Every structure is written in structure tokens, then in C-alpha cells.
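Note that one protein chain of the assembly has been removed; the remaining protein chains are unaltered in position.
Let's turn to chain A:
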Amino acid sequence: MFKDLFQKKRKYATIPSDRVGRGGEPGESERPRREVPEGLMNKCPKCGTIQYSKELEKNLKVCPSCGYHMRLNAMERIHMLLDEGSFQEFDGGMVSVDELEFPGYATKLEQQRMKSDLREAVVTGQGTIDELPVVVAVMSFDFFSGSMGSVVGEKITRAVEVATEKELPLIIFSTSGGARMQESILSLMQMAKTSAALARFNEKGGLYISVITDPTFGGVSASFAMLGDIIIAEPGALFGFAGRIVIEQTIRQKLPDDFQTAEFNMAHGQLDLVVHRKELRSMLYKLLEMHSVKGGD
């Protein structure tokens, strides 16, 4: 009978779904591929190569297989850049306040401190590179995506003012997602404040080298990061004013893969140099040295 035929179909053998495509104990293959002590190994976010963290650090956190320049915390950058023991921090205790009483801001600030071991998204101070004195400001993407609020603006402005007063060269390492929305207009005004300080520094003849690192966007890109006498970027660093997603939505087109990379910006005349992290310190030294004797003196 037809009825029987249909009923029979339901009785075909089945395999429990959690065993499909697996051998051995279920759950074994569910284990994460890297079950190693925290921090011992590191995976390149670009090519996926896994390597010992110590090896990677020796290589200045540049992936040995693909050359990807990993993001650095401000303190890592300072240790890499300045002569040992030469760094004297400015305004290390400066912290943000929730002036706008913006929903969730106070909690988020607390979380960012825990996450990054920093008090804010920039560390500023003075030190030496092969004994040449320099004022530095180093941003850190791991604190609040390097966003610029009042503290970032104020610390950078003060650093520029110190450089102006002491007639020292200035190096700023930028990395930022842009303005800190939670400080809305106060955050926007930091662009004007830092740029105005640089205007004075510029008029006094100070040397400002801007080093753009991955990623640098929005209010930081459209203020001090693009005002260097010499602008350097690390290879592959993404930077621009608006981000890729916003632009793709505006123009309703896919953008090329290399859009807004350091190399792309170099080709469009927005940069002086793209310098590998291994050569960065010596390049900065050369530039400082070149400016330490004024032409005609």
C-alpha cells in the first residue's frame, strides 16, 4: 500500500548530528587550536602565522613572515624609541572627567584603564634618541581606540608648548579612531587647540616629525597628525579622514584593497616616507641630526 511506503521512509537509519564528520571523542576537535599559556604564543592578525611572543618582540612586533606591523602600546613604543632611562613623563596623572554626563562613559573609562594599563590614550614626555633630546607624544590604540578627548588634546598641547619653550624638536606617534564621542564638542575643540599650538611652534621654527601608525583616522588625522614638517608612516598603516565603511556607503562602490594604506597615501602625495619599524629609530635620529645644525650657521 502507498501508505506503508510513506511510513517506511521515516525509519531510515540516522546518525546523531554531533558525530557527523568527526572522528574519535566528540569535543576533542572543539578545543581551541592554540591552547598554550597566555602570552607565550602570538598569532599574526594578517597572515595567521603563529610564533613565540619573545621572538616577535625581538622583531619589534613585526610579523617575520608577512611584515605586518602590529599595534604597539604607548609604553612599548617609548621603550623601543628612546635611550634607556631617558624618558621623563609629562602630566602622567592627567585623567578624563565625564563632563557631559554621557551614558556609560565613566564605566567605559574604567574598563579602558584595566585593559591597557594606561590612564589615557596618549603618553607624553621628554627623552633622548642617541643622546639627541626630543619631546615625544605617543598615542595608544588600546586605550579607547586612541580616541581624542580633552586629556589627549591637553597633553599634546602641553607637550607642544614645552617643545616651543625649550626649543626642542617634537615627534608625535599617532594612532586613533578619531574624536571621543562621549566628550562631543569638547573633543572636537581639541583639534583646534592642538593645531593652534602647532601654529605657534611652527612660527618659532620648531621641527615636528609626525609618525602615523596603524590606524589613524578622523579628528587626529585631520589635525596634528597631518601637520608635521615631515610625515612618516609605518608600512601598511591605514590612515585617512573617513573610514572605509562610511566611504563605501557614500559612494556605493567597493574600494580597492590597498585603499588608505600608507603606500596608497604615499602614492597620492600625502606622506614623505614609509619607514619599516626596524629602521624607524635610525631614520628619526638622522632627521633630528640633520636639523640640529641650522643652515647658514
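Just so it is clear, contacts are C-beta pairs under 8 Å (C-beta built on N, C-alpha and C of every residue); 3 or more make two chains touch, one makes a residue touch a chain; residues count from 1.
By definition in this document, contacts and distances are computed from a predicted model.
Participant: Which listed name, "Amino acid/amide ABC transporter membrane protein 1 (HAAT family)", "Acetyl-coenzyme A carboxylase carboxyl transferase subunit alpha", "Sarcosine oxidase subunit delta" or "4Fe-4S dicluster domain-containing protein", is the one UniProt assigns to the chain that has been left out?
Facilitator: UniProt lists the chain that is not shown as "Acetyl-coenzyme A carboxylase carboxyl transferase subunit alpha".
Participant: Decide which residue listed in A:Leu227, A:Met266 or A:Met283 touches the omitted chain of the complex.
Facilitator: A:Leu227
Participant: With the full complex in mind, choose from A:Asp117, A:Asp130, A:Glu165 or A:Glu289 the residue touching the hidden chain.
Facilitator: Touches the omitted chain: A:Asp117.
Participant: Footprint of the hidden chain on chain A, which residues?
Facilitator: Spelled out for chain A, the touching residues are 75, 87, 89, 91-97, 99-100, 102-103, 117-120, 123, 125, 150-151, 153-154, 157, 178-181, 183-193, 195-200, 202-203, 218-219, 221-227, 239-242, 246-247, 250-251, 253, 255, 259-260, 268-270.
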